[in-house]
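The next block holds one structure in the form of structure tokens; read it before the comments.
One protein chain omitted, others in place.
And then chain A:
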Amino acid sequence: MKPENLLLRSPTSRKLTTGCEILDECLRGGFPCNSMTEIVAESGCGKTQLCLQLSLCAQLPISLGGLDGSSLYLHSEFPFPFRRLHQLSRSFHQSNPSIYANHNDNPCDHVFVQNVHSVDHLFDIMPRIDSFVRNSKKRFPLKLIVLDSIAALFRSEFDNTPSDLKKRSSLFFKVSGKLKQLANKFDLAVVITNQVTDFVESSDGLSGLRIGNLRYLCSSGRRVVPALGLAWANCVNSRFFISRSDKIVCKEKTENDESGPSSVSRRAQRRLDIVFSPYLPGASCEFMITREGICAVQA
């Protein structure tokens, strides 16, 4: 058995840019390769938007923070947002024409979508993913795997009995082990999304167990807890939490317009917090979702 020579690795591991400079600064470059990152958020917060944007950014050349590769998007929730992907892809193509000029293709050609409906199905496709990565074309080899979302895979089949929960936990480690093995073998970035459940104060106090930098996670004005519990939290390398709060922005009334109503525009503010990570200090960043994708708000 031979040890790995650490000096051969780049001093900063390769990172996948999020497409937004300020988010990248908060994450010190973006999502790391050879590592499993989890995005936890309430539904409607922007996890899928961020994942779609990552799948496109993976095609950027390495000098621009991309991975110069294609991405595999495994989705377990229906329906897959094809229209939104096309919309993002069009603006991506417009801003980066040089990548596609010589081959006359478009960014959507390099995002591979696969539907996963249960954990067993996921294990069934693993060997196919392995050979897919191995045989991927020279031009855009597979560099990113997105699983959206892991919680939906486990929602229906398991009851709340201790034996089922135990079975479920061992499946977490199996899934995580296989994905990390792939990530290590081919230097891929793996991004997994997870849902939240409402926090209910239980008698044993374990659902309120503090994990990571934030004492508790709040979204849409209420306290939430990431789904799948402590066992899954042990399986990922980093965890980011996206929350939303509805901020009301008021427009000021002009001097001689006392009678008219003041116009109020509601903008949903999103916030990314780093819950835990092996190399990032706890930090947070605010962003918005626009037609072109995700862009951060200046602090």
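Everything below uses one rule, namely that a residue touches a chain if its C-beta (ideal position, glycine included) is under 8 Å from a C-beta of that chain, and two chains touch if they have at least 3 such contacts; residues count from 1.
In the analysis below, contacts and distances are computed from a predicted model.
Undergrad: According to its UniProt record, what is the protein name of the omitted chain, chosen from "Cell division cycle-associated protein 4-like", "DNA repair protein RAD51 homolog 3", "Alkyl transferase" or "SREBP regulating gene protein"?
TA: From the listed options "Cell division cycle-associated protein 4-like", "DNA repair protein RAD51 homolog 3", "Alkyl transferase" or "SREBP regulating gene protein", the omitted chain resolves to "DNA repair protein RAD51 homolog 3".
Undergrad: Which one touches the absent chain: A:Ile22, A:Met126, A:Cys218 or A:Ala231?
TA: Answering carefully, the residue with contact to the hidden chain is A:Ala231.
Undergrad: May I ask you to list the residues on chain A that touch the chain which is not drawn?
TA: Residues of chain A in contact with the hidden chain: 1, 3-4, 6-7, 9-13, 32, 34-36, 162, 167, 169-171, 173-174, 177, 180-181, 183-185, 203-204, 206, 209-213, 215, 230-231, 233-234, 236-237, 239, 275-276, 278-279, 281.
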